[in-house]
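One protein chain omitted, others in place.
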Amino acid sequence: MGLVRLYAAVAVSGFRRYATYRMATAAGLFTNTVFGFIVAYTFIALWNERPHLGGYDQAQALTFVWVTQALLGAACLIGGGFQEELQERIRSGDIAVDLYRPADLQLWWLANDLGRAVFQLLGRGVVPLLVGALCFELALPRDPLTWLVFLLSVLLGVVVGFGLRYLVALCAFWLLDGSGVNTLNGLLSIFFSGTLLPLAVFPGAFGEIVRMLPWAAMLQVPADVLLGRHGGAGGVAAALGFQTMWAVLLLAAGRSVQAVATRKVVVQGG
Amino acid sequence: MADGEGQGTVDGFIELDGVEKVFDVRRKAGFLRRERHRVRAVDGISFRVPRGEMVGYIGPNGAGKSTTIKMLTGILVPSGGRLRVAGIDPARDRTRLARRIGVVFGQRTTLWWDLPLRDSYGLVRRMYRIPDARYRANLERCVELLDLGDLLDVPVRQLSLGQRMRGDIAAALLHDPEVLYLDEPTIGLDVVSKAKVREFLRDVNAERGTTVLLTTHDLTDIEQLCKRVMVIDHGRLVYDGGLDGLHAVGGSERVLVIDLERELPPITDVPGARPVKVEGPRQWLAFAATQSAAPIVAAVAARHPLVDLSVREPDIEEVIAKMYADRKAL
């Protein structure tokens, strides 16, 4: 019970911390919205040529665009998040202090990151989706249950993203400078999450593979859940199961890497 | 030569006449409402510093110290009053003045983190276009006096705080500035580094006649370096004069520490002195800082079995704290 309260407090502090940057949030909103417009028009052009590309109609494709902009901050699709801060703690040796805390390192950062994501979903997600819905014809569901499942799917997507970024952050135990890995992580995330172009549009076997990678869980799956593309309760359950599988796998990988890293710190004394 | 450069040196190298700085501050007053109000950070300050003087500029946080320094260096434009440094109006001729002043911001290094110290100096040389011979002579001198010889080829990130501060001070002096502003130059340094920095500043001031204006929280800096102190509070100059005078104004006391042969009740029979503390055979007697210690020592020795004694100078920190308190009471 006490532990739950502890992690809840950590999450709240993560939320609050981002909530203080009002100007930055407003600036981010503005930029997200501008990008939404630009990408929306290119998608209109593409779907004019190929009306049912990737199984989306134009309204669905446009919905994908604005959902992408809405999730950009929360799911850290094009960068952002805690990893540089954690890397800095590892490099400076402060991590030794963290490891002796009663809280688990991974859960502590996960709670913190979820707090951040909730803020960014509210602060940077709602407005772009509203603007998009006002200026374009979107295929948003009327059924509140679909929205609830969508939010659950977003949450799972954020956890998967966290799992990836946590692994990236832990690289700092072995690498002197994490900026190279961070860049690589950002690239993979932009391309394989569907931020650039829906994964449904990726051609052939390449597309098949891409849709099974963990990055697909961050944006493509939540967007498809919202668009009702998984057809029926069984399809939705399978989609959420796919996300859960990656979340569990990545968190477990993070734990084992953390264990190895911890041994390294203990042996070397920081 | 209405505003000539030569003229300034007669009256004062640094001249301030009724200088003011007013900020419009917006404060949160509710969820979205912001209240505007004006803050007089510097509220009509006047002083003159002749060439070659070393002056301490002290005051509590938010008193207006940094704002004054920022106006003197041309970073901030005054809201009112007249200000000249070496005959130059800093706000109007900031870049021209920059060649003639050196600035050290205590907690913000201007050195290049990943490069050897020497490279940072090379940049200064080229940025200020310092002639080769003069650069080499100045560098040599700084290296010798600040003990930088072994550090020149070390990346700055590997230097200790004290080493870095010494490096920063050297960087500020390579172009032979006529005036040096130091903002908290000894903050966070260890005792040895502090001593080294102070010795160097004394030396620069004495030999090159560099005018030095120093803000600090460490009053030992002032005691050891400056004959003149200016105290600022709430944007106004509340004291300008010698250290001794500061004691008189602040009504400070010196303390006579006496060791007796044995434990005795507090000594109350010495006129002009009162006991402030007793610890076994050791007693502390306070007396006015302006009074001579000799008659009090004589009186104690005549009436009590004295083993050893020492006089402790008043702590100017206390003096200033007292001054602030007095002003608030008024």
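Order of writing sets the labels: A and B. Residues in every chain begin at 1.
Here is the rule we use: a residue touches a chain if its C-beta (ideal position, glycine included) is under 8 Å from a C-beta of that chain, and two chains touch if they have at least 3 such contacts.
Simple rule for what comes next: contacts and distances are computed from a predicted model.
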Q: Consult the UniProt record of the chain that does not appear here and report its protein name from "Glycine dehydrogenase", "Transporter", "Na(+)/H(+) antiporter subunit C" or "NADPH-dependent glutamate synthase beta chain".
A: "Transporter"
Q: Give the residue, chosen from B:Met127, B:Val191 or B:Val311, that touches the chain omitted from the document.
A: B:Met127
Q | Hidden partner chain, touching residue among A:Phe35, A:Trp108 or A:Trp147 | A | A:Phe35
Q. So that we can see where the missing chain sits, which residues of chain A does it touch?
A. 21-24, 26-28, 30-31, 34-35, 37-39, 41-42, 44-46, 49-50, 53, 176-177, 179-180, 183-184, 186-187, 190-191, 196-197, 201-203
Q: Could you please point out the chain B residues that touch the chain left off the display?
A: 23-24, 67, 70, 73-77, 79, 91-92, 94-96, 98-99, 101, 103, 105, 108, 110, 112-115, 119, 123, 126-128, 155
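As a working rule, only the chains that are shown with their structure count from here on.
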Q) Any idea how many Å lie between the Cα centroids of chain A and chain B? A) 52
